[in-house]
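What you see is the complex with one protein chain gone and the rest in place.
Moving on, here comes chain A:
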Amino acid sequence: MLPMEHIHLKNVLQTVCALESVILRSFGPEGGQVLFTRDTGQVMLSRSGARILTALHLEHPLARIVVECVRKHSASVGDGSKTFILLLASCLRMIHATACKEPNVSQSYNSTGAAEASAARRLADKLLAFALTELDDLIAANVVPHGFCVSLEDFTTKTKLPAHSNSLSAKMLLSSFFHTRLGYVHCDFFSDLTCDMLRHWEFKGDQLFSALQFLNDNFPALHTQVSGLPVGSSRLIEGQVIQRDFATPFLQVNKKTVKAVAFTGYLQPKLLNPGDVLELEKTSIMHFNAWTERSVECLIKTLQSLGVSVLFCEAKQSAAVLALATHAGISVVECVSEEELSLFARLSGVTPVSDCWMVQPENVATLSFCRPILLGAHRYAYTSGVFNILVICAPGEGQADQCAKAIQDANRMLLTTMQPVCLHKTTALNKCEITRLHAASLPKDGANRCDIGVLKPGCVIPGGGTFEFLLHCSLLQHHSSVSNPTNTDVHISRILAKALLVVPCQIYCRNPKGFLQTQTRVMKTQNPKPNQAEDPEKGAFMTNTGLDSISCKSQLLLDVLQCVTSLLQVNMMFRTHMALQKTHKITNTSWEQTEDETED
């Protein structure tokens, strides 16, 4: 008989609450960092929920499901993994409370636990269905009008205007993101740095959105971490940094342009491959040795005739190659990583040479410079390029890594925010008319307000729980507007409304006054007096609370509800003890590997 365990709603709740208690330490404006040491002794610092949870090595299967959901959410959105856990716990608590109260309508269940479980399951399904059908409209009608749109161009325009110009709010969006990741001290610095990086792409005339995507895909090769310097020394430098030093003494060349070739293999041919047998009868071994040396000489001559003065090699080269290259005035950089070489090839438009007999003029890249650069303790090769490399400095390695991860996630968050909205359902379009009617009563103030009722890319809203307050109110309104009290939808919207309040509660957990102040603010803006001008306090409020992206938030809500449903659908757990067979071992280890990879 297999040992099995019934999973009660209580177990699920306990598990999620345990996770919540870890997350709470780093949540909100007063949150701090979490420090990990890995089994390898490596140190990692983080305020990112996804990284904290994946580092826990949890054993409980339910907890692992939750962590997997958070990981997926964070991989696609890049933000909101801590709020994910909070909302999840809150939703489960609400469902638990409601399910317990519900009268046992059917006597077919043999225990109250089973009755509760089935009620909870029903509620979760309904919540998800409600979210899928109604939520987008509610957000579009009641939340979006309070936000405004920023476009990617806003991130790149440099302006000194202190008013709430768009570029200021764009920067604020980044700044409040970095506040949740790196703390108050460095948030402005890093948001400026990220804006600078984006601005640079604009000058290149690239489509900004695709540039952002490129940045997201190639981030590891586009930044260099330096430890031992203060964070304030982080900067952008133009060109590409190859994280290897020159293997030959660097020769000062005062040429206008530098020609370079990338190689993937050995330049000196290996005389014997593994398994080869060389039989010597009359000829001397030195003949063969001389042949390999001569072939290098030939290659160097060819390169010289092409005017090449720098070689980037993926493999480690022999002493003879280095010596001959030095005599010919060619500098060599060896052991270049594959990513850096492919980025170099991609941006210079040449293909790396794999067979060194086949060097063609089209393999030769022309650079405006190539020289050593000293970054912290290391000397690297530094070449010209059409893009900027981010140099991230921090006192320790763990901190530099944390900053790099935060910038990468900021890119991801921007991608989600700026993504053209895909409407999951057709009803949104039908209801547009109604929301437009509704919108007529709302004040129009300037072009930076969103068109009412349509969630546009780049729609943002003041942070500090504003989104949750607004949605809470609109859900309650929705609840009262549906006249039929037996309608189960009513329950659903109330449950969701109450569950949402946990986020502002936690944000202001040390400052209960702030909670009330924000709530009244939001209520006031919800029912504005017709003659009232733009709230003068709004700017100050925004600087205090920062900005959130609406599309990230709505995506988060959907993902949470999906996670709730999938958690509650499980009712029993088998712990199987299998003999470790070959096949299992393989699948197991491969799973471990993928887990490790995603952690990195």
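We adopt the following convention: contacts are C-beta pairs under 8 Å (C-beta built on N, C-alpha and C of every residue); 3 or more make two chains touch, one makes a residue touch a chain; residues count from 1.
Basically, contacts and distances are computed from a predicted model.
The complex appears with one chain absent; UniProt names that chain "MKKS centrosomal shuttling protein" among the candidates "Ribosomal RNA-processing protein 42", "MKKS centrosomal shuttling protein", "Rhodanese domain-containing protein" or "Nucleolar protein 6".
The missing chain, though absent from the display, is touched by one residue of A:Ala55, A:Cys509 or A:Met573; that residue is A:Ala55. Summary of contacts with the chain left out: across A:Lys270, A:Arg346 or A:Lys524, the touching residue is A:Lys270.
Touching the chain that is not shown, out of A:Gly113, A:Gly228 or A:Pro512: A:Gly228 (per the contact rule at the top). Counting over the whole complex, chain A has residues 22, 25-26, 29-39, 43, 45, 52, 55-59, 183-185, 227-232, 249, 252, 254, 268, 270-282, 284-286, 288-290, 292-294, 297, 318-320, 322-324, 326-327, 376-377, 394-399, 580, 585, 588-589 touching the chain that is not drawn.
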